[in-house]
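Notes to accompany the following structure.
Removed from the display is one protein chain of the complex; every other protein chain stays in position.
Presenting subunit A:
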Amino acid sequence: MVKRFDAKVAVAGVNLDVPAGSFYGLLGPNGAGKTTTLSMAVGLLRPDAGTAWVLGHDVWSDPVRAKALLGVLPDGVRLFDRLSGAELLAYHGLLRGMDPAVVDQRARELLDVLALADAGRTLVVDYSAGMKKKIGLACALLHAPRLVVLDEPFEAVDPVSAARIRDILHRYVTGGGTVIFSSHVMEVVERLCTHVAIMAEGTIKRVGTLDEVRGERSLEDVFVEVVGGRTATGEELAWL
């Protein structure tokens, strides 16, 4: 897949194969093109070239079938935040063509598990950043998709909520689902993922199972080496 914005090439040819049932981590520094790649993969952003398949359905030529299998938590995207948590879930559920009774029951469970039930009728605008991530995740999972695509799901989430999200995702993968998420936090990726891809400057630098990518070293070392981070000499910022 390729995407250009005016003169800037945000994603310069990415080819990812996400095996069904895998827990896939897309790693990369800020501006690497993770969000752009995932947006193109789920049908939010039209690629300049290439396409994406979800379990055999082309997202760009057969969107209805492909999107039914997908759950998405986009990054930096506002939810319809003038709704309360329960209202938002009901909206997403019905939008996916689910039965109202099923929506009600799953919404209650999700709100309980994610500890959002206390918020009651508080509007999502008034939620904290972590709560917004959690309700976004709930919306992505509500219709029991076969593949969930999460962009920075752990950003701004407190450790307790993060642990809860990890549990849920773990159970989901064990139950046969597939997760692909982007992050730049090494520990989370190292702890959770079966497969990893490291992305920088719009291309995939390393890809494979977690062990293949990190080899003998820690994932962080590999990442810094691949991305080409600069090491500080200790001279600069002396005034700090």
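The criterion applied here is as follows: a residue touches a chain if its C-beta (ideal position, glycine included) is under 8 Å from a C-beta of that chain, and two chains touch if they have at least 3 such contacts; residues count from 1.
By our rule, contacts and distances are computed from a predicted model.
Taking the options "Pyruvate ferredoxin oxidoreductase alpha subunit", "Transporter", "Blue (type 1) copper domain-containing protein" or "Transketolase" in turn, only "Transporter" matches the UniProt protein name of the chain that is not displayed.
Here one chain is not drawn; of A:L55, A:L95 or A:A115, the residue touching it is A:L95. From the set A:L83, A:L141 or A:V157, the residue in touch with the chain omitted from the display is A:L83, counting the whole complex. Residues touching the missing chain, restricted to subunit A, are 6, 42-46, 63-64, 67-68, 70, 72, 74, 76-84, 86-87, 89-97, 100, 103-104, 107-108, 117-123, 125-126, 139 (touch as defined at the top).
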